[in-house]
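Excluded from the complex is one protein chain; the other protein chains are retained at their positions.
Chain IDs A and B follow the sequence of writing; residue 1 opens each chain.
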Amino acid sequence: MAVQFSQETYRQFEEVLTHYPTKRAALLPTFWLAQEEFGYLSPEVMEYIAQLLDLSPAYVAAVASFYTMFDKEPKGKFHLQVCTNLSCTLVGAQQIVECLEQKLGIKLGETTPDGKFSLSEVECLGSCGTAPVLQLNTGDYYENLTPERVTQLVEELAKQA
Amino acid sequence: MAERVLLRHLDVPDIHKLDVYLAHGGYAAARKALTTLTPEQVTEQVKASNLRGRGGAGFVAGMKWGFLPKDSPKPVYLCCNADESEPGTFKDRAIIEWNTHILLEGILITAYAIKCHTAYIYIRGEFAFGARRLHEAIAEAYKAGFLGKNIFGTGFDLDVYVHRGAGAYICGEETGLIESLEGKRAYPRIKPPFPATYGLFGCPTIVNNVETLACVPSIIANGPEWFKSIGPEGSPGPKIYCVSGHVEKPGLYELPMGMPLRTVIYDYAGGIRGGKKLKAVMPGGSSFPVLTPDEIDVHMDFDSMRKINAFLGTAGIIVMDEDTCMVRALEIIDRFYHHESCGQCSPCREGTGWLHKLLLRLEEGNGRPEDIDLMDRIAGNMMGNTVCVLADAAAMPTQSFLSKFRDEFVAHVTLGRCPLKKNGTGHRQAA
Partner (left out) sequence: MPKLTIDGREVTVEDGVNVIQAAERLGIEVPHYCYHPGLSISGNCRMCLVEIEKMPKLQIACNTKVAEGMVVYTRTPKVKAAQEAVLEFLLINHPIDCPICDQAGECKLQDYYMDYGAYKSRFPLEAKVRKRKVVDLGPHVVLDQERCILCARCTRFLDEVTKTSELGIFSRGDRCYIDLFPGKRLENPYSANVVDVCPVGALTHKDFRFKARVWYLEKTQSICTRCANGCNIDIYHRRGEMFRFRPRYNPHVNQYWMCDEGRLWYKALQQESRLTRPLLRGAQGFTAVTWDQAVNWVIEAITQAQATTTSGESAVAGIVGAKATNEEAYLCLRLLTSSCGTELVAGLSWSPPQAFADDFLIKADKNPNTRGLQALGLLNGKVAVTHILDAAEKGTIQVLVVFAADLVTALGREAVEKALGNVKVIVLDTDYSGTTEYADIVLPIGTVAETDGTYTNYAGRVQRVRQAFPPPGEAKTGWEALSLLHAKLGGASYLSAAEVFAELAQTVPVFAGLTYGKLGNHGVPLASLLPEEVRGAASA
């Protein structure tokens, strides 16, 4: 099989297995490890996970498809996910989306041709008191957003890339 | 209230760190529980405190624990529900990130009470920072002997694991959470059996919300009477109110349970932004009926809310001013349930999408007069007929918006456009 965890990740995988009485319960943590290591969950990666956990590949893929944070295809290096649920929309999430679309030259759900940025809208991130908010990749939140703030963020990230 | 309990980090900086937490009396309640009380006595105290579940349902926590079978040969599991995803709700996140050890202490005491030796904190995937904080705090607690083997020398063992979700609202439903933890699609289970008898891995299981568990140490430390003295007797204790939307000071407010909604909005959250008029409030997240300005004198506790056919829910108060388009607001709400329906039960799977499409059409100015009653009927047909209450969570706001703001929906049909044309009336793709 082509894909394989690195030694360090495999060690973490083995550690995760000890948390649960069944192998299957380690599926979501294993997805996280795989996404971290391989960037996204390709069919090859899912087949590898299926083998690691004694599950059928279809089962593994069906579970992965249930959870929106698991990417089934490559995303841009910086995936900007803007919450457009009610609290955020009430205080201007739409302007944030429009600003980002303009700045990046892409629409929601798209990735820039250079593969640097992806833009998505997401449901409530649990940051309604500091709305509008966006999440960068699967990590940090950027809160109390304004068009100026996101413009600045995009510029900073572009420099990093 | 003197010092805050749940949002204590606002009074004591860095309390998420173990040394600071200990310096302010941390883990004393756990020590007291484990070394001086039997598990049954702990359960009794929590029951006596009348602590009601802060996840939204308001079930008496001590009673829930009491449903566990006595002397089960199977292990008992505790799941901390940290899948906070209800729109307008951001209280658990604060506890997890900034008052981390009070949650762990609550888990420790609860695990002791229910004779559980393995607890999982199911945290929504988006809370990456929170998960990191939990890992750090758990490592500290293990090192200090508050987790692991032979805690406080009592022979009681407890392992706590952080389990990250990955973007699915339904994992906040307790059996959806259990299924997800087992490595499955988070389809809520048919009940009965309830988790207390057949839960995680088929074993007796208690699922409690973060805020609920975070209340437990203070009950043990100060006694159930102290807890009951805060707020109304029927649903007492400190409560975090989450205020968002069109208010001057959005944020979290820890106040006694049962505060009048008006007080929370106007006295604490600074009133409506820019001196505008209030139009509508979702008082408990987006899953319950909307309230109009003449309903906001209601007291925010489980029982008072029920009297006006509303729900306390998560106390995620979403405030909408006079410029808000109610069609657009409902479209966002129903888009959310359409996006989050697990797809298991036909009424919810098909109904949430149907409602959302009708609302989009209405918002775009292509609504038909009969659509308004149709939406009401769809919502009615979804309600109460599914495995879990996500269908109800979509139906309740829908029906209340349609009845309380009917004129605005009718105006969209007759004008063929939004009569307000403000506040995010921009078009969008279906979820």
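To be clear about the criterion, contacts are C-beta pairs under 8 Å (C-beta built on N, C-alpha and C of every residue); 3 or more make two chains touch, one makes a residue touch a chain.
Values in this document were obtained by computation on a predicted structure and should not be read as measured data.
Student: Of B:F302, B:W354 or B:F409, which residue touches the hidden chain?
Tutor: Missing-chain contact among the listed residues: B:W354.
Student: Which residue, B:S286, B:S341 or B:S400, contacts the hidden chain when the whole complex is considered?
Tutor: Among B:S286, B:S341 or B:S400, only B:S341 touches the chain that is not shown.
Student: Counting contacts across the full complex, list the positions on chain B that touch the omitted chain.
Tutor: Contact residues on chain B toward the absent chain are 168, 185, 190, 338-347, 349-354, 357, 374, 381, 384-387.
Student: For chain A, which positions touch the chain that isn't shown here?
Tutor: 43, 46-47, 55-63, 65-66
Quick note on the criterion: only the chains that are shown with their structure count from here on.
Student: If you average the CA atoms of chain A and of chain B, how far apart do the two points sit, in angstrom?
Tutor: 24
Student: Applying the document's contact rule, which stretches of chain A touch chain B when the two form their complex?
Tutor: Residue positions touching the partner: 19-22, 24-29, 31-32, 53, 62-63, 66-70, 84-87, 89-94, 98, 108-109, 121-131, 135, 138-141.
Student: Of all residues in chain B, which touch chain A in the complex?
Tutor: It comes out as residues 84-90, 92-93, 120, 124-129, 161, 163-169, 180-186, 201, 242-246, 250-252, 282, 286, 316, 318-320, 324, 328-329, 332-333, 336, 339-340, 342, 423-424, 426, 428-429.
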